[in-house]
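Note that this complex is displayed minus one protein chain, with the remaining chains in position.
Here the chain labels run A and B in written order, and each chain numbers its own residues starting at 1.
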Amino acid sequence: MTVALAFDIGLGILLLAVAGWAVAACSTYAATIAFIVYGLLLAIAWVRLFAVDVALTEAAIGSGVTGMLLLSAAARLRVIEPAAVAAGTPLRIAVGISCALISVALAAAILFPPDVVFTLAPAAMAHLPESGLGNPVAGVLFVYRSLDTLLEKAVLLLALLGVWSLAPDRFWGGIPGLQVYRQRNAILIFFAQILPPLGIMVGIYMTWVGADHPGGAFQGGAVLAVMWILVMIAGLRDVPPIGQRWMRLLVVVGPVVFLAIGLAGFALAGAFLGYPAGYAKPFIIVIEVTLQISIAVTLGLLAAGPPERIQPQ
Amino acid sequence: MNFALNIFTVLAVAAGAFFFLAGTVGLLRFPDVLTRLHALTKADNLGLGLIVLGLLPHAGGLLGALKLIGIWLLVQLSGAIVTQLIASLTRQDGSRA
Partner (left out) sequence: MNAAMLFGLCGAALVGFGLFGLVTNPQPLRKILAFNLLGSGVFLLFGVIARRGAAAGLGADPVPQAFVITGIVVAFSATALAVALLLRLFEATGQATLSADDAEEDSR
């Protein structure tokens, strides 16, 4: 029993306890806060699994922005909280037994792994120097499986369109209903003036360093999005109406540039999303920078929600 | 020299962990929102500060050390801001702990 194993066991127990609390908590508020805590602990677990890029993504997007979304929804739905009818005990027992069976089956798959471990790590590392990248996860995201990243960005865009389409017709093109502090809160304004310059620097650094070390466009974009959300919540800047041209341009510049480079790959390298030999790094940098801008604006708009009014306050 | 640095790290991190433990005990046992916030700030400032101090010899150069200190300052900033916000809301609405 080494110290590292003891730490892992403690972390695992804490993770399960906080997750159990998130499922079983009485009030939705408590469950949401438990979920945010769970996300941060999960990020530590990812570091223990030697997946630091995933840890950054989990802390930023999985726990941070998702937690913020759930918290604001829980605040809005607090009025109808007592009216919910709990599920009956026989149903809970039956579902509990089925879920336990599923967990046991998955645990058996973990405890008795196949003898031959199939890994793509050597293949990923073999061609990495040609692309100019030092981070193998960035290599998988932007070179080997760049189609997945392009489609993932398209999914984000579709989700944004879905959220916008929930607005009533008369508010189309209007201002999203992000909950802003009604009174001018001096503490929050101070925070929103001090933190965003640092946050923007950290976000750009995370994307830039993602080429060689853990980081990347998604993590950096999430940090930028959160800085923008902070400025909007503090009331320093108005939430922009969704009909604004510059904002729609920023949302689509990432996937459009990615798609254009992909189509140019037919001419330059003979395949969709192929990079010309020796020039991969500049293309990847252009993709990452535009992708980060798009992700930042898209995540901020997803958190802001569908338009709810036309007149600025 | 290495041995002395390791002893220093262990002592500083242990002291920081003690402050985190004290903060958690305060969070669980204090009766009121304001007193619990007071306990939490001890963990943020002193606890994290001692842990960062203990990790500085192993930080890998001046840049790594500056990043660690930057993390401590940012955690202090966000902790102080959130504490002030919660406390001012508690004073306005009455304790809803």
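Keep this in mind: contacts are C-beta pairs under 8 Å (C-beta built on N, C-alpha and C of every residue); 3 or more make two chains touch, one makes a residue touch a chain.
All values reported here derive from a predicted model rather than from experimental measurement.
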**Fill in**
Touch list for the missing chain, restricted to displayed chains, reads A
**Prompt:** Which is it among A:73, A:180 or A:271 that touches the chain not included here?
**Reply:** A:73
**Request:** Can you work out which residue in A:156, A:175, A:211 or A:293 touches the chain that's missing from view?
**Result:** A:156
**Request:** Spell out, residue by residue, where the missing chain touches subunit A.
**Result:** 4-5, 8-9, 12, 15-16, 19-20, 22-23, 28, 31-32, 35, 38-39, 42, 45-46, 48-51, 53-54, 57-58, 61-62, 65-66, 69-70, 73-74, 76-77, 80-81, 83-87, 91-92, 95-96, 98-100, 102-104, 106-107, 109-111, 113, 117-122, 124-126, 136-137, 139-141, 144-145, 148-149, 152, 155-156, 158-159, 162-163, 166, 216, 218, 299, 302-303, 305-306
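In this section, only the chains that are shown with their structure count from here on.
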**Item:** Centroid spacing, where centroids are CA-atom means, of subunit A and subunit B in whole angstrom
**Value:** 27
**Request:** Can you check the complex and tell me which residues of subunit B touch subunit A?
**Result:** 74, 77-78, 81, 84-85, 88
**Message:** Quick check on the complex: what are the subunit A residues that touch subunit B?
**Reply:** 185, 187-188, 190-191, 194-195, 198
